[in-house]
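Removed from the display is one protein chain of the complex; every other protein chain stays in position.
In this document, chain identifiers A, B and C correspond to the written order of the chains, with residue numbering beginning at 1 in each.
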Amino acid sequence: MDLNLSAEELAFRDEVRAFIAAELSPETREKLVLGREIGKHDFVEWQRKLNAKGWAVPHWPVEWGGQNWGPMQEYIFLDELQQAPAPSPLQFNCSMVGPVIATFGSEEQKKKFLPATANLDIWWCQGFSEPGAGSDLAGLKTTARREGDFYIINGQKTWTTLAQYADWIFVLARTNPQAEKKQQGISFILVDMKTPGVTVRPIQLIDGGREVNEVWFDEVKVPAENLVGQENRGWDYAKFLLTNERMGIARIGVSKQRIRRIKELAKSERYGDTQLLDQPWFREKLVSVEIELKALEITQLRVLAEARKRGKHGEADPNSSILKIKGSELQQVTTELMMDVMGPFVLPFAASMDDEDRTNEPPIGPDYAASAGPTYFNSRKISIYGGSNEIQRNIIAKAILGF
Amino acid sequence: MDLNLSAEELAFRDEVRAFIAAELSPETREKLVLGREIGKHDFVEWQRKLNAKGWAVPHWPVEWGGQNWGPMQEYIFLDELQQAPAPSPLQFNCSMVGPVIATFGSEEQKKKFLPATANLDIWWCQGFSEPGAGSDLAGLKTTARREGDFYIINGQKTWTTLAQYADWIFVLARTNPQAEKKQQGISFILVDMKTPGVTVRPIQLIDGGREVNEVWFDEVKVPAENLVGQENRGWDYAKFLLTNERMGIARIGVSKQRIRRIKELAKSERYGDTQLLDQPWFREKLVSVEIELKALEITQLRVLAEARKRGKHGEADPNSSILKIKGSELQQVTTELMMDVMGPFVLPFAASMDDEDRTNEPPIGPDYAASAGPTYFNSRKISIYGGSNEIQRNIIAKAILGF
Amino acid sequence: MDFDFSDDQKLLKESVGKLMASRYGDFEKRKGYQTHTNGFDPAVWAEYAEAGILSLPFSEEQGGFGGGPVETMIVMEEMGTALAVEPYLACVVLAGAVLKYGKADDKIPEIATGEAIVALANIERSSRYDLNDVSLPAKLDGTAYVLEGEKSVVLGGGAADYFIVATRTSGNRRDVDGITLLLVDAKSPGISRRGYPTQDGQHAAEVSFGSVRVPVANVIGEVGKGLPILARAVDEAIAGLCAEAVGAMDALVKMTVEYLKTRKQFGVAIGSFQALQHRSVDMLVMLEQARSMAIYAALSVDDADEVARGNAISAAKVQIGRSAKFIGQQSVQLHGGIGVTMEYKAGHYFKRLTMIEQMFGDSDYHMRKLAASGAAIAA
Partner (left out) sequence: MDFDFSDDQKLLKESVGKLMASRYGDFEKRKGYQTHTNGFDPAVWAEYAEAGILSLPFSEEQGGFGGGPVETMIVMEEMGTALAVEPYLACVVLAGAVLKYGKADDKIPEIATGEAIVALANIERSSRYDLNDVSLPAKLDGTAYVLEGEKSVVLGGGAADYFIVATRTSGNRRDVDGITLLLVDAKSPGISRRGYPTQDGQHAAEVSFGSVRVPVANVIGEVGKGLPILARAVDEAIAGLCAEAVGAMDALVKMTVEYLKTRKQFGVAIGSFQALQHRSVDMLVMLEQARSMAIYAALSVDDADEVARGNAISAAKVQIGRSAKFIGQQSVQLHGGIGVTMEYKAGHYFKRLTMIEQMFGDSDYHMRKLAASGAAIAA
């Protein structure tokens, strides 16, 4: 037993760290530090640098740019990105549609999409959730009607993250409405966002941001060659994809980075006759979260160690539901601590927060205060999306506890 | 709106307070302060004093010793007893079987039992719970078979509090096993504990005490005149009785008294170079509980004010489930604070804790430390008995929130 | 012991309830109000004046109706239910209380009629929640004080016609003595301000004072003795805020339970899941505890014993803050995705409740204050 990184792992970590330090644009980093939204440009620029280094899609098959890393290396890589902080490679491309195409797609699809997906020449968004089907994903109603060499898609998707930047969308649609179980008769189809009949309507979230959207499909005509794998087998591919999504689900690096930032700010924030960081109650609140985070990190590493034993393409580990529950809670609680730092300056709402292009208005109070409230508000989604924490509890109750 | 007691209420409170100060045996009070079990003698002596004053059964019909108090007076009375601290009148007698006999019993039963019950000449225990039926009380299996002028009772009751002191037991037994619903076909029968076939087996609780028992009935022959009210209507009487039990369910006075005691002890307990009570963290823990307790007290008073409006014999108020949930949590958390006071001296187990008659062994560490652990352990039952807090949540969900 | 409203209070509750329903029953209207300069519609404010609620807390001699804390509680609870955006708390309750207890009666009629908005400017960059933490100097120069400095997060400050400015006339930054409250005409030369919306859709302002001259006659209360007036007024505002929070929480709990009963997933209403029912029950318990403490705050705010008053208010603020956080977070969670969208009302309740927790000291702050005070909460 050993909690330390091996010499190779340490060397790799240092390599990643050095690369980020050398390559990440200071503007992108600053936006992340200040809790501002990063724009399309930040994502694309950074992912192309990663791709040039061979690090955009390390977990893909080697022939399509994969690195054959073990779970530990993948984890170190993600953790370093989160702690830097740097953007992660766009998950819709790299963790979702990419692996599905690489595993189940045709050769033509692989050639057409994979290099462009890895390099973020194509920006993908995810067409899974629907207004009537939140946690009950399989209850989706969007249909794809086969007509000759085309599918005609009708329906509505929602919570589509960053659809406003997207070139393509991967859609789950019902191709056989007569199927016995609701998980059957669903297909996985790739749709060019420029196809007539596709409409994107932004949904503003309570933090003022517009990161998610509704996407409407009105008689959208898609070539049948855009079907991935077999017709009516889409649910299997979606499950495969969601398993992929779970690496780094706890986002421990994000919480670590935020705690470090909080300490930095609390050192300069005056509190009565001392600094905020000198207040015992404040330190105890911080320590309390740090303890849980340390515990979660080790839990995460234990899950990874198990994954390493099972080999690369194992079943979804229900223990990752533990990581999701605790990881989301800790991300949320760090945003509360950040508000604590601000005191009354948490109140002002900076109108420019919801635009990618900032106005030149000076901040109200300290410049780091503006994002504290919005980040907290926005963080509430973390325990809702990707299977709410209630759904995660159902999964654990069944898969681990055997209820 | 006014949170203050009226002049009459204040005068009444002072009268109760003065009576307790003058009449309560110092030995009984000390046992309660130190968290020791009080024995049969303490209960009997005190209840007879209350009865002499006319205060043992204030909520009974006036002709049987009732005082026609309103809910506010009843509350003040109980609160003063709890805060003194003094024993409350034995609830099995005064809040349970007494009101049932007074309301549903025959004239003979009233004459035979009520005065003796009020004066604790008869000690009653409650024969409701059974091993297979905890929260599901109506699932009881004990039977009472009619044979001529007798009922023959067979079965097992459990969690029978202080059965070891009891002269009589009131039993719910199934007189019609063919009834359609499990709530039907149950009768309410009074049984002399000296009847052949009644066996009491103590159950030791994790604090070492033996306050509860199993009571076995093996062909126990009971005169039919001991049936209360009508045969097969016992469930209605039990529901009536459980409604009565809910007055003072939050036991706010008990928590108040314990907090006062904790402050007293923390003032004399050394902590590093200060007293424990001077430690900000300890004060914050105390204050945190005091705030919730103050809120609960006002919630309790609001429920009482509603009860006053509805008149005396209203339906059970589902809001009393709120009082039960929060009241039990606060009682439990005060026992945790008490352990905090003791530090390492919470560990020693005083063998003599489980006997009414103390040995003369000196205490280990401070004399008040011995009961801290056992009181905490014992307090866990508060959120289990009388309808577990989970059952209370079901009640609220249905009766208040309309799920 | 009495939890009933008087007949007058019942009437007040009914009439304010009706007024708010007519102005806020349609949630889209609220969005409209927010597009006005300073974030509210003066027409609604005029209606408040007409309905008499702007004059409610002032005595008849001051041109008011002589309402007490219970009346304020009634109005604020309705404001909370409606998620009202007007600066009622800032101007009528908070600034109004400063004028009232500072015996500066002459501006009160202007508030009562809706002619003027008055805003309290006391927060500075490093003061956080400490009312005694005042640096902004007011130097006596002949018959005027000269103010120099900045005030932050001035509630209702964008629309204000007058500011009540907490200034330092003697002593050091955190001294209890030496704080002087000055009534300052917002049009005075040297004042500049920057109004902005707050996170919860209300409004505040940053205000700078550059050699602003204020006549000595504009001192509220006595020179150097501003703190007790400020403390009293803030306690009254906290009591009002507690009631507002209860109104918002009550509405949010109802809304969430309703949502659970209608929203279907996996073929059934999600309200049929026991875990969600129990969560709702826990929200209800927190709501009732908060309601009790809002009543406690209202009935304690006139307590002649300053320490007892402060403790009661702090205790109430802690309970309200805890309940607001739990109910706000859980309501959003139980709503799922729609709970975090701008178009749906639940998220706005959540945001308001979050900011209420931060205003005038968060729960931690008031816990520490209580722990330090040493006085137990009145039994």
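Following the convention adopted for this analysis, a contact is a pair of C-beta atoms (placed from the backbone, for glycine too) under 8 Å apart; a residue touches a chain by one contact, two chains touch by 3 or more.
Keep in mind it's a predicted model, so treat the numbers as computed, not measured.
Screening A:Ser6, A:Asn68 or A:Ser106 for touch with the missing chain picks out A:Ser6. Of B:Ile203, B:Ala224, B:Leu242 or B:Ala316, it is B:Ile203 that touches the chain left out of the display.
Although one chain is hidden here, its contacts on chain A can still be listed: residues 1-6, 9, 72, 256, 263, 280, 283-284, 286-288, 290-292, 294-299, 301-302, 305, 319, 322, 325-326, 390, 393-394, 396-397, 400-403. In the full complex, chain C touches the hidden chain at residues 273-275, 277-278.
The set of chain B residues touching the chain not shown comprises 129, 132-136, 139, 158-159, 203-206, 208, 270-273, 281, 285, 339-340, 343-351, 364-365, 373-374, 376-378, 380-381, 383-385, 388-390, 393.
As a convention for this text, only the chains that are shown with their structure count from here on.
Taking each chain's centre as the average of its CA atoms, chain B and chain C sit 43 Å apart. Inter-chain spacing, taken between the CA centroids of chain A and chain C, is 38 Å. Centre to centre, using the average C-alpha position, chain A and chain B are separated by 54 Å.
Within chain B, the positions touching two or more other chains are listed as 280, 284. The residues of chain C that reach two or more other chains are 368, listed in rising order.
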